[in-house]
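Have a look at the structure below, then the notes.
Missing here: one protein chain of the complex. Every other protein chain is in place.
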Amino acid sequence: MSGFPPLRRIAAGLGAVIVLGVAFAAIFAPLLVPHDPFLQDLNQRMVPPSWMEGGMPAHLFGTDQLGRDYLSRLIYGARISMLIGVMTVITSGLIGITLGVLGGFFGGRVDDVVMFAITCRLSIPLILVALSVVSLIGSSLTVVVFTLGLLLWDRFAVVARTTTMQVRTLDYVSAAWAAGCSRSYILLREVLPNIVHHLIVVATLEMALAILLEAALSFLGLGVPPPLPSWGLMISEAKDYMFFSPWVIMVPGIALFVLVLGINFLGDGLRDLLGATRDA
Amino acid sequence: MTAAPAIEARDVAKIFRQGTGMFSAARHVRAVDGVSFAVPAGGCFGIVGESGCGKSTLARLILGLYPATSGDILVDGRRLADMGRRERARLIQPVFQDPFSSLNPRRRIRDIVGLPLAAQGVGGAEITSRVAAMLERVGLSAEMAGRLPAQLSGGQRQRVAIARALILRPRIVVCDEPTSALDVSVQAQILNLLAELRRDLGLTLLFISHNLAVVEHICDEVAVMYLGRVVEHAETDALFRAPAHPYTRALLASVLTPEPGRGIPDVGLGDTYPDPANIPPGCRFHPRCPIAVDACRTQVPQPRVLSGRTVECLLA
Amino acid sequence: MVTFLARRALLALLVTLTVLTISFALTRLSGDLAVSIAGPQATAQDVEIIRKAYGLDRPLLAQFFDWVGSAASGDLGRSYLYHEPAAKLIRERLPVTLTLGLTGLCIALLTAIPLGILAAMREGSLLDRAIMLIAVIGQAMPSFWLGLLLIIWVGLKLQLLPISGVDTWDGYILPGIVLAFSAIPALMRLTRSGMVDALASDYIRTARAKGLSRASIVLKHALRNAAMPVVAVAAVQLGFMLSGSIVIESVFSLHGVGYLGWESISKNDFPVVQAVVLFLAIVYICLTLLADLLNAVLDPRLRAA
Partner (left out) sequence: MSETLLDVQGLRVRFGGGTEAVRGVSLAVDRGETHCLVGESGCGKSVSALAVMTLLARGATRSAERMAFAGTDLLGLDERGMAKLRGNRMAMIFQEPMTSLNPAYTVGSQMAEVMRRHRGASRRAALDRAAALLGRVGITAPGMRLAQYPHQLSGGLRQRVMIAMALMCDPELLIADEPTTALDVTVQAQILRLLLELQRELGLAILLITHDLGIVARMAHRVSVMYAGQVVESAPAADLFAAPTHPYTRGLLDCVPAPGKVARGAQLGSIPGTVPRIPLGFTGCAFRDRCAQAMPECSGDIPAQTRIPGHRYLCRLPAGWPRDAAA
């Protein structure tokens, strides 16, 4: 093997830097923000970013239609995106991996049920159902997290199921049965460690998807409720002004794009590093 | 001969339902179809046959990896099905064919070889010392213990698999094609090691292979399987000297010894191939048999004892 | 083959029933539906009247079986808002969504498959990496944001294409591109990995050993085998596109089925929400069935089952 192609290594490193940077901003948001992200200043509405004409040094990325500092809102928005991403992956990972591993490991009727659950889940129109749930229960961060978590487990389940099925038939698992190991020992120590690298890659994909979906829900007005500064909501609130000041949608849009790109780069890097396959 | 045989199979059958589940058609595959034999303690029993004859399924049945559909497997006169997993593990251990898939790629050699001990609840320090001793016994240096399987060659991996099989000091080792994935030079090393260990530890070996030359070299008794049944069973010398079943004869004729100028023999089988999902009526070998008569198409041959051997053929 | 189809159809029916149950349960999540419908200004009497009028005072199970029964006969309920059958509303909006979805799929396939083949043939080259970079970027692009950007730059600044309204065919181009963008990465990666696997396979070596031309090796022998997973995923992607059109339709103010769903959700028009969910689920189920059929045509091994 000629080692890892350098270009991909750079991309993976870049991805790691982006994700860690956003995570840092999310954790230490209160210490980093120059202004209160919720403080309205109606005298200073729609101030453009400081490098543009009419910009102010105090507001690096300008202010929004209510005069709130855009950079501060962006940093607090990172909290929401990261929180959504991480929590959704944990919830959906727990559901999907449990179902997939059980179906793949036990086969037979158990697997039939798991396959049926996956098929049903895939048949449900994702965004529409998420929107309905949020609209019916009432929009809050918790509701969005759990709605996405309860909907996005399908890929975890599919990948966990197929990889478990492959590993289950290998001779080292047979040897462990013959060695007198218990079922749970075999599942946890022989099977799971040999599929976990595939699942880590799925986790990055799902994290990116969850972040994009939250943004889309918030954009449609049924995600995170205002005045919380979700990036999707920022784009939605700003879109009436975008024809005259395009930067109002550029700033949060680029933030969203760069974060998701970073996660994808990181995922591709992990895939190469861990030797997982892409399409499962 | 008052002691019970080390392993005894009584009319063992295994039927797989392929494509079970509610959304696809089921198909019944009779992988093992009424097999009986007994292996005395300390013996080496060979099972030969071609792909699809059920020999690997039989190995897995004897290891307790599958439940038998019918029939009994007895170890030391006790039913395998009545034993707990720990007790079974102390009596029987496997060596599988593919040294690449038979070792967990994410665990160190120490943990792989020590796994049967850990499953018995043996403590860490004792595992370490017993693993080290066992690695040495199979011809590996103690420093191998810290390595991962990927750092070992095929022959070394198979030695690790043998060490794992022997660490509990089992009475019986089931070897399922233990050398067919190896090069000939390494195959000879492993066969020599198995023969030596068998002698020193008084093991009973069940040796499954498609390679007749290997079986002839290592086994005392041989059973020939065809489509899930034992069609001929005899002591090795008798079987190789005068095979009685036409299938055994074809198998023996197919062995290509390195003797130049002998040419390739005509084994006399046609171009039909056995399919365990579709077993022919009558004698299951008749579509390929060079000497089949009309009766073979309808009449199922019963096992017959003939001069120290058991044969299932109407014409034998 | 016949039993295979029958079993698939049975599965589809079971899935439909489950989705039916879920979409019914969904609308009862909020607690009192009558209160939601009546709105905040309504008095207790109003709510009571509404409850009677819509049959919400009957046991839940009875309501459910009523709904399933009428759904089975094609009656998906009446809109509270438009006072028209939900099925009629969907039928009216369907052409918009269908045109959009098919435009998106065509753009996606015409981009993804050639690029995927090209990347596979030059595996590891700079071209391959550039193409895969497009896939990663496409995956990271929030579709509503891309839509807004295209509206600003292509629609407004360059004035090349109309930005909203469906009067003419070119009104579908921008939303079609945005929709395609969401499907291109998956299709492209799949085409590439399928082609890479196929090109490395033993039968391609056989084809080369037979002295066949390069075109025949790539297009006849490799593509045919690489196409099977792509077909399956293309159908699934079309399903996702139809339900994903909700975002794009709202960005481009296209009054399709997705827009109808969004409108009904924000205005508590539950029969329509139920109907749209069910409709999209059935479309998806039909598409996967179709993909299975297509794959059986492409892969002789599946025909025997």
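The letters A, B and C name the chains in turn, as written, and every chain counts its residues from 1.
One rule holds in what follows: a contact is a pair of C-beta atoms (placed from the backbone, for glycine too) under 8 Å apart; a residue touches a chain by one contact, two chains touch by 3 or more.
Because the structure is predicted, anything quoted here is derived from the model rather than measured.
Of the candidate positions C:Ser70, C:Thr168, C:Thr206 or C:Ser253, contact with the hidden chain is made by C:Thr206. Set against the missing chain, the residues B:Leu63, B:Ile162, B:Leu191 or B:Val311 yield one that touches it, B:Leu191. Taking the complete complex into account, B:Ala250 is the one of B:Leu80, B:Ala250 or B:Cys283 that touches the chain left out. Take chain B: the residues that touch the chain left off the picture are 50-51, 153-156, 183-189, 191-192, 195, 199, 210-214, 216-220, 236, 240, 250-251, 253-267, 269-271, 273, 275. Counting the whole complex, the residues of chain C in touch with the unshown chain are 123, 200-203, 205-214, 216, 221, 224-225, 298-301, 304.
Simple rule for what comes next: only the chains that are shown with their structure count from here on.
With centres defined by CA atoms alone, the chain at the far end from chain C is B. If each chain is reduced to the centroid of its CA atoms, chain B and chain C end up 52 Å from each other.
In chain C, the positions touching at least two other chains are 11. Within chain B, residues 22-23 each touch two or more of the remaining chains. The part of chain C that touches chain A in the complex is made up of residues 11, 14-16, 18-19, 22-23, 26-27, 29-30, 36, 124, 129, 136-137, 139-145, 148-149, 152, 156, 189-190, 193, 229, 236, 240, 242-244, 246-247, 250, 258, 261-262, 265-266, 268, 273, 276-277, 280-281, 284-285, 288. The touching residues of chain B, when paired with chain A in their complex, are 20-23, 60, 63-65, 85-86, 88-90, 92-94, 96-98, 101-106, 112, 115-116, 119-120, 161, 164, 168. Those residues of chain A whose C-beta lies close enough to touch chain B in the complex are 108-109, 111-112, 115, 170-172, 174-182, 185, 190, 193-194.
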